[in-house]
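Of the protein chains in this complex, all but one are displayed in their positions.
Chain naming follows the written order as A, B and C, and within any one chain the residues start at number 1.
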Amino acid sequence: MKKFGFSSIKPRVIDYDRNNRAVMEYIMENEPSFALCIGCGGCAATCSAAQFTDMSLRKLNILIKRGENDEVRRLMNKCMLCGKCTLVCPRGVNTRNVIFLTQQAFRKLDNYAV
Amino acid sequence: MPEQYDRHIIIVGAGAAGCTAAGQLAREGYRISLIEKENEPGGKVINWYQLFPDRRKSEEVLKYLRDEIDNPLINISLNTTVESIVKEDDRFIVTTTRGVLTAADAILMATGFDLFKPERKEEYGYGIYDDVITSVELEEKFHSGTVLTSKGVAPERVGIVHCVGSRDEKVGNFHCSKVCCVTAVKQAIEIREMLPGTEVFCFYMDMRMFGPYYEELYREAQEKWGVNFIRGKVSEASENIEGRLLVKVEDTLAGKPLKMQVDLLVLMIGMENSLSGKKIAGSLDLEIGINGFFSVLDNHYGNNQSNQAGVFFAGTCTAAMNITDTISHARASVVEIGRYLKSKEKRVVL
Amino acid sequence: MKLEGKKRIWKEFQKEIPDDHFFFVRSCIRQSFFPGSEQFLIKLLREELGKDIYEDPRHTTCTGIGYHSDVVPFETIQTVVARHFALATERGYKDILISCVTSFGIYEEIVETWKHFPETLEKTREYLYKATKREFEVPRTILHTSDAVYKFKDEIAARMKYPLVDHKTGEPLKAVEHIGCHYSKMFPKYGVGGAEFPHTLVGMIESWGGKVIDYPERRHCCGFGFRQYLIQADRGYSMSNSKKKFESMEPYKPEFVLANCPGCTMFMDKWQYTLKEQEGKTYGVNGQGIPVLTYEELAGLVMGYDPWELGVQYHMVQSEPLMDKMGIPYDKDKKYIAKDGSKLIAPKNLINA
Partner (left out) sequence: MEKENLFNILKQDVRFEEGLNACMNCGVCTAICPAAEFYNYDPRKIVDMVQTRDNEIILGLLKGETIWYCGQCMSCKTRCPRGNTPGSIIMVLRLVSQRLGYFVESEKGRQQFAVKRTAGDNILNHGYCVPAYAVDPDKHPEQGPVWEHIYNNLEHMIARAGGELNGEEGPLRRFSPEVMQELKNIFKVTGGQDLFDKIEEYSKKKAAEMGFEFKPDGTDCEYFDYVFTYDSGCHFCDSIMEEEYETGGQEKNMEGIPEGNS
């Protein structure tokens, strides 16, 4: 084949109709407070992991909801499960448990190929 | 017989503001001519099915407004349009499509608002794509008892676009129409209640839940009804080969563009000063603010007064307002009109 | 989809297009990659329609590709464009007819900048005089060449020999139109039909018997991206954007693409080849590519001009299947010939060949 020196790029756009939201459904079922997030970023501001990495809990919450699983996988493991996020949330979202459940959901997904 | 009976006030517009002020002024003994261009009083409240935040039936409020004007001192002219108002000394000559009403001592502009014409946001394809509708048209669907798409089926997914015609320099409107956010939340809940299998997404820039129980309603929408919220202004809608609508937006909290198909797209159209009100304003030299609404004399303590002595404002001709604030504003105008007319009496005595 | 809604918009964005006396400016891409289009435009206006179209051979590039790939400052391009205006002024022309959407967009931007910041107009006059001793008037109208073809679309229809229909079934051909971002996205009032539903190409296709497809990614950029194409390492951006459009139009089975902008015409054609080579995928029916034509090529074809004289063979996706469908005759042996009429070795591995 001819050498072109470039190739087509995978779109970065969130394709909502194509994404798999099994992880979100799992969390909604087990931690219903997840629905209450208003994206204020309080969790992200206090997050210990965010001090040293590109972790953003606010963004992670949204990415889980949209089914952006590759990015969720990358970010979720940066969490140290310290729980400060849960203390500050003005809507009472148990963010620590959301992350915990996300990790659990992916383990389940990987093991049982849900 | 009290002095007031001689005093004649012409109120332009029999919506929430006009009816409220007319009722109160009549109770205080003034003679009222209430002029309405439509064939019934009630204004835009008529369009609505249920009202936020408590989702009471709009008919209840409508009944209140109509009861207010059930007073022998109020003479209502329906299907009547004001053509001009001319001030001669301290009195106003009002010309309508039904002739000349003379000698008003004060004018109350309760001319209300026009709904933003969504065709002007061409990128949303209103009037082109079959399943792009307005918030008002959705209320009509609620009235009919069910929400169906143009194909006659229940939508699997509904998108609600906030700020259509508001906060948008492209259509010349810098202002926030205030009520659309909470209307969107209310309508999202109503859809979820009517069609539990339908997903609902609200696309917003800011959730402006300013009124009592609004934030609570927002929370209820998330907690109880599973309404989804995406922070981003919808950039465009288009139709795919199956006739579904493709919405493009940035999910700003994720920092990524997002595309999504919906079966029904509801545009939360904003408020603009009514064209008919602005026409009358020309003959009275009323000042118009940069937001297109009438300029009030003072934003803090003179928001019923105009730059023209004897001409007062009530309701959404001065700014976007909900029904509660419109009624309060109309009641306040009664105080201002009374004070003005009394000051005139004094001068006569002197 | 309701046509009335579009018609209302088209009515709202009507553009004043003069009837005659045009000062013609060429496109760098078009005269290099498919010069037959500009040549036919001149012939169409001058010979078919009897219009005055003047070209001053001293007009250079507007430097637009350099400007939009950021190696040419705004002051420089304003002055180069002012030199074009000076050449028009010297010959007494007031209406500029530009054969390139990039240039057209730049002219819009410059004229609007001069309106908002009058000091930039004065500065440009100063620069131009200092550099060339020339002076200029700001033109009365800025026209894209497709505006002129749009204006005379019905005259073209009256001369039509091969309408945009399947000559066997009489079915209208399905066309995708691509207007090019810089035509009216920056300043909607300069485009016929505005920014969201431009009518320029739609009007031509409909007037000549075809049917326009409105597909979800219609408004999306072809992906040229200036520097994103000029640099080899960045071309993935450019191709991926075209790919996005092809994927979106594919289910509608379009029979051709009508493009407005030189860059779009080139890239929507060439990326079909690259995508076929790299990914083995074509987006037309029966594994074919979708021919991408200029509006002059299309006008020439419907009027019965020799397709090879128009230069339709100089795209990667060949138009024979389209011409067969329309019943247009062509001589295979004359497709690639030299100045002396001898046959040139035909390029291999073209699409639809």
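By our rule, a residue touches a chain if its C-beta (ideal position, glycine included) is under 8 Å from a C-beta of that chain, and two chains touch if they have at least 3 such contacts.
The model shown is predicted, which means the values in this text are computed figures rather than measured ones.
Every shown chain touched by the omitted chain in the complete complex is listed here: A, B, C.
Considering the whole complex, the residue from C:166, C:206 or C:234 that touches the absent chain is C:234. Shown as candidates are C:10, C:107, C:224 or C:295; the residue that touches the absent chain is C:224. When the full complex is taken into account, the listed residue touching the unshown chain is C:185, out of C:125, C:185 or C:281. Where chain C meets the omitted chain, the residues involved are 26, 28-29, 31-33, 35-36, 38-39, 55, 57-58, 60-61, 63-66, 68-76, 78-80, 83, 105, 113, 116-117, 120, 127-128, 130-132, 134, 181-182, 185-186, 188, 195-196, 219-221, 223-228, 230-241, 244, 270-271, 273-274, 308-309, 311, 313-316, 336-339, 344-350. By the touch criterion stated above, the residues of chain B touching the omitted chain are 123, 163, 167-170, 205, 231-236, 248-252, 255-258. Touch with the hidden chain on the side of chain A covers residues 2-7, 9-13, 53-54, 56, 70-71, 74.
Just so we're on the same page, only the chains that are shown with their structure count from here on.
The distance from the centre of chain A to the centre of chain C, with each centre set as the mean of the Cα atoms, comes to 45 Å. Separation between the centroids of chain B and chain C, computed from CA atoms only, is 46 Å.
Shown for chain A are the residues in touch with two or more other chains, of which there are none. The residues of chain B never reach two or more other chains; the list is empty.
Within the complex formed with chain B, the residues of chain A that make contact are 12-17, 32, 35-36, 38-39, 58-59, 62-63, 65-66, 68, 91.
Chain C makes touch with chain B in their complex at residues 1-2, 4-6, 8-9, 194-197, 214-219, 251-252. Interface residues of chain B, counted against chain C in their complex, comprise 119, 122-123, 125-130, 236, 238-241, 246.
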